[in-house]
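The complex is shown incomplete by one protein chain, all other protein chains being positioned as in the whole.
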Amino acid sequence: MEQEIIKVGIAGFTGYTGLELLRILSKHPKVKITSLSSSTHYDKYLHDVLDFVNIENIKITKELEDVDVVFLALPHEASLDQVPFYASKNVKIIDLSGAFRLKDKNIFKEYYNLEYKLEHESIVKEVVYGLPELFREGIRKANIVSNPGCYPTAVILGVLPIVKNTSYRKPIIVNAVSGVSGAGAKLKQEFHFPYMEQNAFYYGIGKHRHTPEMSLYLGLEVQFSPMVIPASRGDDCKHKAF
Amino acid sequence: MEQEIIKVGIAGFTGYTGLELLRILSKHPKVKITSLSSSTHYDKYLHDVLDFVNIENIKITKELEDVDVVFLALPHEASLDQVPFYASKNVKIIDLSGAFRLKDKNIFKEYYNLEYKLEHESIVKEVVYGLPELFREGIRKANIVSNPGCYPTAVILGVLPIVKNTSYRKPIIVNAVSGVSGAGAKLKQEFHFPYMEQNAFYYGIGKHRHTPEMSLYLGLEVQFSPMVIPASRGDDCKHKAF
Amino acid sequence: MEQEIIKVGIAGFTGYTGLELLRILSKHPKVKITSLSSSTHYDKYLHDVLDFVNIENIKITKELEDVDVVFLALPHEASLDQVPFYASKNVKIIDLSGAFRLKDKNIFKEYYNLEYKLEHESIVKEVVYGLPELFREGIRKANIVSNPGCYPTAVILGVLPIVKNTSYRKPIIVNAVSGVSGAGAKLKQEFHFPYMEQNAFYYGIGKHRHTPEMSLYLGLEVQFSPMVIPASRGDDCKHKAF
Partner (left out) sequence: MEQEIIKVGIAGFTGYTGLELLRILSKHPKVKITSLSSSTHYDKYLHDVLDFVNIENIKITKELEDVDVVFLALPHEASLDQVPFYASKNVKIIDLSGAFRLKDKNIFKEYYNLEYKLEHESIVKEVVYGLPELFREGIRKANIVSNPGCYPTAVILGVLPIVKNTSYRKPIIVNAVSGVSGAGAKLKQEFHFPYMEQNAFYYGIGKHRHTPEMSLYLGLEVQFSPMVIPASRGDDCKHKAF
């Protein structure tokens, strides 16, 4: 496996998450993107949809085909449909949505307003949460990986040393800021440039979907206050410190 | 008239132009805003639509009523309808749209893709272009004033001294930048914060509606290249120089 | 007094605080700005220093003269010098620095690294904290008013209803964001546009000077985490909600 090229497919490659994934994977020396699916762009060619992609042109399909690994960069609802579909085939699945990050169907319903059906129950049990610092071995062997949300990645990695090395289990208070890109490509009034520019606001306090995810994997209560600020992505920040 | 309070109505007060107008007029010592109309908010009360307005609460109506002066902060198409309507009443009209800025119906059709009907022809002749540096006396006496566009205001005021004081009448090249707020409150993909931030682009080259307006009032050909940049309104700029 | 025009002087009118004050006072119907002092611009004329000021031109001096009220928009150190100086004259003083906001000289030294001398001790006792919601009557009668900091104004006004109406006195956690303008006009690497744009960072945690100020006037412990975000001033935000 080490020497082979892995054939990868991406479902939903035109959202912000999918685009970023496509950009990263297109530079990966052991990956070949062999399939792209889209519910809106199928039957078109990649280069007609995206201008400057440095990968081979391929035809966009409704379903991913001829792949070893499937990435789902889809809305939660769509992942609920597609994870069972691909699970029945001989492919590894990496789901970037929140559909399978939580283990408890009641909490999932409370925070996502979606319900697991019978077909999801075995999947929920099988899914491995894709944070290597927590489940490195499990991820290696998993058939279905559910990748963490953005806030949980940052918060779990930051708080884990305390949980691992101390007996502290009281609630923690998390204030976090996100750029607007975190909210995706969908047009919304509050993200219209003249509205968002020079602005900042808290949102989702008490009900943000990442709250139970952080609590679950840290094993303590999280009081979470996320704020959106007039920035986008994080590349520049990284660059500033190289 | 000098001592009286002028009763003013605004049609379309929730767009960016209308909001700014409402803000300015609400501080004017000789103006009382007595009527607000809206095709989407009629029958609601002002304070239910806008949070922090420092004027009396009034009921929003379909048509402006009990006013001396009518401001129309509407799309061009709506002004085409409403200017004739209010022209038949005993009120002064100040139209902020582009519906009556140009005098030539063919040029109007070419640039706005709209047509004057019979009822508009006498209005076009009567309308005074609301730039005091050009038509100060006309504006004082006018029943219908068509206010200039943003770019023409800046460009005409800048170029007028050359036209007035020299015989220069060759084409001029105008490069202008606008903040995103100039494009209004309507959601568009290119003005989604993550798209517009760190971005800038030319638009409307060769067909921007302000081009013939500048040419008409300056009396020379204008080659116009407008660009939108990641900024909004101009308050801060003004502040920087006080 | 009601009918009179108050003669006002501003010391330090070219910083961000002073400029904003000048802008507001220049529109005040009962105020005439009769004197401006500056340690760097004295002997120049106002209109040579600021381009678009809509007040009469006056000569900038080293000390404010012929005024009823003195505003000090100066660094803390400079206010320590100038408040005693103007206190010996027959003028009201409104100090915008942090020099006299705290009552305890030890806390002042700890947070500001500055010391009160003998001449300051009676001043500290006399000064009224300029937050009308707390000290309305005191402010009316005061000869020296020390205006609150930006964060304390927002936090005290927000938390006061809890303190007034409940017995809650446990520590509170305050997360606050400020635009870059809050840090003033002085050039700093972290506020260079390419560095700050797309960026955000906490600062001064555990030692921000506004922490003891909030604690003092609220009567409870404040755990304060201020963050600077890529925005400037707050005008647009206000505008968005009118």
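For reference, chains read A, B and C in written order, and residue numbers begin at 1 within each chain.
As a convention for this text, contacts are C-beta pairs under 8 Å (C-beta built on N, C-alpha and C of every residue); 3 or more make two chains touch, one makes a residue touch a chain.
What you see is a predicted model; the values in this text were computed from it and never measured.
Engineer: May I ask which residue of B:T17, B:S37 or B:S232 touches the chain that does not appear here?
Structural biologist: Among B:T17, B:S37 or B:S232, only B:S232 touches the chain that is not shown.
Engineer: Kindly state which of the options C:S37, C:S79, C:S146 or C:Q198 is in contact with the chain not pictured.
Structural biologist: Looking across C:S37, C:S79, C:S146 or C:Q198, the contact with the absent chain belongs to C:Q198.
Engineer: With the full complex in mind, choose from C:L46, C:V159, C:V180 or C:M227 the residue touching the hidden chain.
Structural biologist: C:V180
Engineer: Which parts of chain B are in contact with the chain that was left out?
Structural biologist: These residues touch the chain not displayed: 173, 175, 177, 179, 194-195, 197-200, 225, 227, 229-237, 240.
Engineer: Tell me where the left-out chain touches chain C, residue by residue.
Structural biologist: Counting over the whole complex, chain C touches the hidden chain at residues 16, 179-181, 185, 187-189, 191-194, 196-198, 230-233.
Here, only the chains that are shown with their structure count from here on.
Engineer: Same or different for chain A and chain B, when you check if over half of the residue numbers at their contact belong to both copies?
Structural biologist: Over half shared, hence same.
Engineer: If you average the CA atoms of chain A and of chain B, how far apart do the two points sit, in angstrom?
Structural biologist: 45
Engineer: Indicate the residues of chain A shared as contacts by at least two other chains.
Structural biologist: Each of 179, 197-198, 230-233 in chain A touches at least two other chains.
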